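Only one protein chain is missing from this complex, and each of the others stays in its spot.
Order as written gives the chain letters A, B, C and D; numbering starts at 1 within each chain.
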């Protein structure tokens, strides 16, 4: 099996190359088939690999070639597949395949069909690199590569300038994080003289004088950028400018969880830096709550999902910060299922609505697009943490861990969970219940999506339903398959972390609280949006202050604009106009001008008058003679 | 010595030719005569010369090298004179004769071994030049140049003589060996009048080579004098002046260098700045060349300021490079002036299109004057800088560098005018003589620039 | 001894007159007087040959040439425009400082030994002739070039350039 | 087979090209440039990647000064030779769409310049180095001034004087070092052994530093550069930015730091600070540039700032990073200027604000443009990344804060490059850009080669790193040895 590992990333890459070159010449069917099947093939190999690892328990390390070798510093282009990455491989290729499949239908009418599949394949390739890399630099390649694909896909409809702006924003914000990541890598490299996981992790616990806090903080900055945490989260909602499958694949299921993956991967380093753990937890929690607060007033269906993604990512980071690596990763897994599902569902809705994304113009779709409705309902239940859907288990595990460490964190977390339930059901109600609020034409147009789109929905719905069962806590009579499977990865950290299991009763209570809150929230939402038929007001109208704040995303973008972009642009102009042109260049030109001015003045010495000339000569002679008086 | 005799007799022959109206024969005879002088000069190469005629002259390699350069430069300039003097007046023979008299003075200047000979050499040269500057008798500028040159020249001669006198007064002889012996014998407590003598000689010689603050005559005279004569003055005369300067100082005063170096240092710095900076704003190409010649005098002074074994070589290389480049510049100027009637930079506009060859050689000349590598001018500067640095005159070199930078601006103005300023103009007619001279000079500039071993290391 | 100082005084006196006389012709006449005092100096030093040459060449030839030229161009009147006072002052100061400095640098450590006529025959024609035609033969010959050149040049410049002439 | 063939072939070629007709000159020039590339590749095939100098030519030149015509190729030089020989044919090919007045002179000058550049990169003699240095300057001056834009005269003379000023100071330094050498030779290795004390080395450092800082150009000696890049013809800009500024960087590696290690040690901080300031400063200025070429010019200053910071940090990683980044930057920036050449040739404008939506009408062009942008912003698996990674790591090992500040380049770079890309290529077409024709065959070839190089080097950088590894290690070690000795 080891010999075929390299095929996993290369297959999608081949897809990229074939589709990229043949984007104009190949037929859409062939392109779709190539794009999807190659990912499927990669999924097959991943599956085989997964089972191999499951059976042997040993990780697979494959070196392809020596990538960069400078002096004693060596970076090889090599892959490491262990328990953690094998699951990620399954998510990426599996969910990825489904989304490819979905895209065949979704993008069928788009001119850039071939280009789209090429980009998607490229994304899968980079994402695979990210998780398969056996060292931080390969991971970084994937890390930036997915950023690129994200950029390309957000800006897929680049003729719309605001979409192009959104793409640019995503790339640049990611880049800010990437710088932190890069510096973290440097610090690691200078501490361990290697960037390979295999060299760093075993030594980490016993290494002396390594600034773990700084390293992990820097790595975390990377994660913040990629996973859209505070304060770098604003790109993700904007990223919804891309086609919906992209939002599902990149901005929900896979890429944005790269930060979680990276921290989980580096768990030992983080565990060695308690301060960072705290920071991670605080940032995660804050993001979760903040994004949830924004989500409750959004009207764009994809925006709601986007903020919910941010919020869920916050949960994951909360889990990481609390040392619940398994829990966080578990949430990654389940989130991949239900969030992909939700996005695809939303895509299906949008597809049905002929491109309309504003929930205020929807409503009453329940009966018209049934498959979409039911699958989305499952997704919503899953994300809201209603048992027995997938989200419940993963979220509960994180909250339980949080409770062990800090009650106040728990309180915020669980309230956020309630908010999640509220805004998700708000979305459901607004979309599927009530009367249709769109135009007549749209109403006529509403139809269920083709099979290529609904099949992925169904598959994902099933996964969202049963996905949680791999992590049923022992309390409920399961034995947390996932935790056992991942145990080797977190072995080192778990030894360092203090294990305290809360009492069973407490755990039951916690579950009760969170489920209870979720249910209350969904009922409240029902009352508000179905019973009372409340519809968010149109853009022009007044909102209550708090809602306005939330609707306008707490003006974060505007604040960034005033605090960072405008000052930078002003500095730029100042540098150019004042320092560059008048200052430095002015000085340089001044030297030239000064010489010429001196020349103008000096040439007047040449008066043309012999008497004057001789007089000057005499003065020169006098000067020389005076010198001699002193010298002799 | 034969060289000197030939060059002294040649003008008399020419005067007779003139008398018999053999105008056509003048140039060929002159050239043949100079060729003969050249051959005799070269034959004296490495002949382990001793001072001759009671220590009056010394034809060693130094003087042979400089004689050869002077003669060749003169030949090149005379080749450019084909048809030039005829336009001025009918006394063509006299002109040739006086140029050759001047050359005779120059040969004396580069070969003297006695202050008497130095003095006479300088005066033969100078008096001839006073005349030559004024040969455009009806041209006001030419008149003015002649009178200015003459008055100031005579004035500076006074100082030179005073200096020589004082040196004689303390050393008791005009002979270079005797003076050197005198300096070496009393290295510590030489009579102060000797020192003053040295300074006044510096004054006199600085005037002749056009170093600041004794340079004032240069721009006016160069501008006013006929171009061909200016070419002669700025090349051969300058070379000879430096050869004389160097010979005197390296032979006699080297052991008291501590005394006079600061003076020359100041003069050098002043010369460099005045020459270069003033040249920047000139609108007249010829006047620009005059200021440029002042600045080159500054560079040449390096060899004397940093007097050492290599100085002669440096001056030789530099002067050669400068001479051939200047000949191109003046040759081109004559042609351009014939067409446009002015000496201004504008006259060169668009020359590259109408006369690519002419523009190309001027470019080479300007690059050489600016000291750009792969031209002879660079090698010259390189030698000068090396010499100065070997004496740890770092600041002097840095000042020189600053000046070299300034100088690029005005040299490149010509190139810019020729290549980048478009102007419709007729083709400038370049006679075959000119083609030969310009081509030869350009070639020499490049060859020396690429492989300076041809001429360096001769002395 | 006092003769020297008297003559020296006269030399200085007349030379000042040379440069201060308004009329160029007067200047020349004073110059002749100055040169005459020089001749006396030469005689005092027993440089008879020089004394004679000075007398003949300078006073007889050169200065007469000056006079002729002046007459020729009709400048025997006080036609010279007066320089501005400041310029004059600067000139006097300049030259004065030059003199002071020259004297200072020369005199400060200069020899104060008296001039003793070691060889009374030194300045006689016979003696000088020997030196001139032995040691200084070459400069003597070469200076002919100087004179020749000057002659040709003077003719060239001074003749009116009517195209008809040679 | 010595390196001399590499140095003289372009000169010969230039003279031959002058004999061709204007119409065929470009083909001839391309032929010779490719031949030159062939020779370089032949050298590469026989090249042993150890620290020794190979294909050495050593002839007496000016013997009374100890000057030899001494040139050879080691790992560092090999990379530079490759850079030059790859880019020159590309640049010539990139001019195929232009019809220049007096084309044969144009191409002859390019080839002359190539000879000068190769001389710089292979010279082992201080004098030869200097001669090559200036010999490369003259042709480019004429290229820029003869075929440049509106303000070319003023701008190019400033460029010439500015760079010439720097190099004259270097000449002083070279002569000074020569006078201190034990054997009175201009030989490179004699220079290394001159054994000056720290104070004098400090002066030597400055003499060389000025020349290189101006050539690169380093903040605040850079003001000639944007003007010149803007005014120069496309090929001139490419030559300047692609190859010529590498002379300065190469000079730092080969001639500055090893020649005056102790002097360097005293000013290391300042040099890195200047480089770092340059990165930020130029990036910020690039944010709001209106002229595309000028924007790229400022971006080039920023990139070069990073390269120099990496070198001045003086570690094997930093220098190796510089080596590969020189190649990468050369390729990227040539690509970038070619992009702008294509745009300005088609639309007669370089005003970014007037453009937009080109991607829609010229998809192939947009792909090439994007790949070049990505290479420029140092995306992994493009050539830019490897260099910037190693450079930043080099800076990092010197000082983490400098690295953090220098690292801002990856953010800022993305900002201005993507802004440019967005404003030029994305959005809807306007009247001007609607008629934009997609790239022609020769343009495709050039851009294709550039893109292949961008990705090829990015994917397998070891191919390049391997060449210079041994030489760089040796050089860095020997200098560090000097540091160590000075401490005792």
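Assume a residue touches a chain if its C-beta (ideal position, glycine included) is under 8 Å from a C-beta of that chain, and two chains touch if they have at least 3 such contacts.
The rule is simple: contacts and distances are computed from a predicted model.
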item: Hidden subunit of the complex - UniProt protein name among "NADH-quinone oxidoreductase subunit K", "Heme exporter protein A", "Glutathione ABC transporter permease" or "K+/H+ antiporter subunit F"; value: "NADH-quinone oxidoreductase subunit K"
item: Shown chains touched by the chain that is not drawn here; value: A, B, C
item: Residues of chain C (touch criterion as defined above) contacting the omitted chain; value: 1-5, 8, 11-12, 15-16, 18-20, 24, 27-28, 31, 34-35, 38, 41-50, 53-54, 57-58, 61-62, 65-66, 69-70, 72-73, 75, 80-81, 83, 88, 90-92, 94-96, 98-99, 102-103, 106-107, 110-120, 122-123, 127-128, 131-132, 135-136, 139-140, 143, 146-147, 149-151, 153-158, 160
item: Interface with the unshown chain - residue positions in chain A; value: 603-604, 606-611, 614-615, 618
item: For chain B, residues in touch with the removed chain; value: 116, 119-120, 123, 127, 130-131, 134, 137-138, 140-141, 143-148, 150-151, 154-155, 157-158, 161-162, 164-166, 168-169, 172-174, 193, 219-221, 223-224
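Keep in mind that, in the parts below, only the chains that are shown with their structure count from here on.
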item: Inter-chain centre distance, chain A versus chain B - centres from mean C-alpha coordinates, in Å; value: 77
item: Geometric centre distance via CA averages, chain D-chain A, whole Å; value: 37
item: Shared-contact residues (touching 2 or more other chains) in chain D; value: 161
item: Shared interface positions of chain C, touching two or more other chains; value: 102, 105, 108-109
item: Residues of chain A that touch chain C when the two form their complex; value: 611, 615, 618-619, 621-622, 625-626, 628-629, 632
item: Contact set on chain B toward chain C in their complex; value: 4, 8, 11-12, 15, 18-19, 21, 53-54, 56-57, 89-91, 94, 97-98, 101-102, 104-105, 108, 114, 116-117, 120-121, 123-124, 127-128, 130-131, 134-135, 137-138, 146, 166, 191-193, 195-196
item: Complex contacts: residues of chain B adjacent to chain D; value: 310, 313, 367, 372-374, 378, 382, 385-386, 389-390, 394, 397-398, 401, 404-405, 408-409, 412, 416, 419-421, 451-453, 456-457
